[in-house]
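Excluded from the complex is one protein chain; the other protein chains are retained at their positions.
Showing chain A:
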Amino acid sequence: MLVLENVHTHYGKIEALHGVSVEVNQGEIVSLIGANGAGKTTLLMTVCGSPQASSGSVFLEGRDITHAPTASIMRSGIAIVPEGRRVFSGLTVEENLHMGGFFNSKAEIRKSQDHVYELFPRLKEREQQRAGTMSGGEQQMLAIGRALMSKPRMIILDEPSLGLAPIVIQQIFEIIGQLREEGITVFLVEQNAHQALSLADRGYVLETGRIRLHDTGANLLANPDVRNAYLGG
């Protein structure tokens, strides 16, 4: 579904990714864990073409998207829940959702919207409220809902649990599991390594711009190095 081959990404002169290869297969949940500054967000953003990889290749469903513009990548069946949620704070919940389904017909939008409200009944209650006035957890639900509006085949989530209350985190992870059942491929970046690896089919460990480890979620959870570094021993 998504393949990164020996990807190098630069911010100006600084190289943030030093030749990263990652593969996400159809229907999987793949988690990427790593410390702050390891390049997790850079990796996800490189998939979205912002910034573009300076060398190496990115393939989405077999198509080379390494040098495609962001807007066209994001219209080809992939959606992102970015770091920090980035909901449109001045727009209402409903308007935010409609932005997510911008390129779909009215009927499709209607359908996706009902589906999102089913997943997150809270959003339905807040339909006409400005997104900026909602709590962090509600904003995170909205960000996920917005990403689902385009009916993506693959969804990328960047630290969806960051800064949320434990009960909300639980709910978010349940929804992520539910997405897999709907057939959506999930590529997840998390600091919350335990949750992310328990849920994942496979996982990658990123350290200072390089993939250190790559295994099934269960094996990584059992790996002593991973336990020491990311799971608090």
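In the analysis below, a contact is a pair of C-beta atoms (placed from the backbone, for glycine too) under 8 Å apart; a residue touches a chain by one contact, two chains touch by 3 or more; residues count from 1.
Note that in this section contacts and distances are computed from a predicted model.
S.K.: Would you kindly match the missing chain to its UniProt protein name, picking from "Sporulation lipoprotein YhcN/YlaJ (Spore_YhcN_YlaJ)", "Inner-membrane translocator", "Glycosyltransferase family 2 protein" or "Circadian clock protein KaiB"?
M.R.: Of "Sporulation lipoprotein YhcN/YlaJ (Spore_YhcN_YlaJ)", "Inner-membrane translocator", "Glycosyltransferase family 2 protein" or "Circadian clock protein KaiB", the absent chain's UniProt record names it "Inner-membrane translocator".
S.K.: Determine which one of A:T9, A:T46 or A:S150 touches the chain that has been left out.
M.R.: Reading the full complex, the residue touching the unseen chain is A:S150.
S.K.: Using the document's definition of touch, tell me which of A:V3, A:L91, A:I175 or A:L231 contacts the absent chain.
M.R.: A:L91
S.K.: Just the residue numbers, please: which parts of chain A touch the chain that's not shown?
M.R.: 48, 50, 70-75, 79-80, 82, 84, 86, 88-91, 95, 98-100, 102-103, 146, 150
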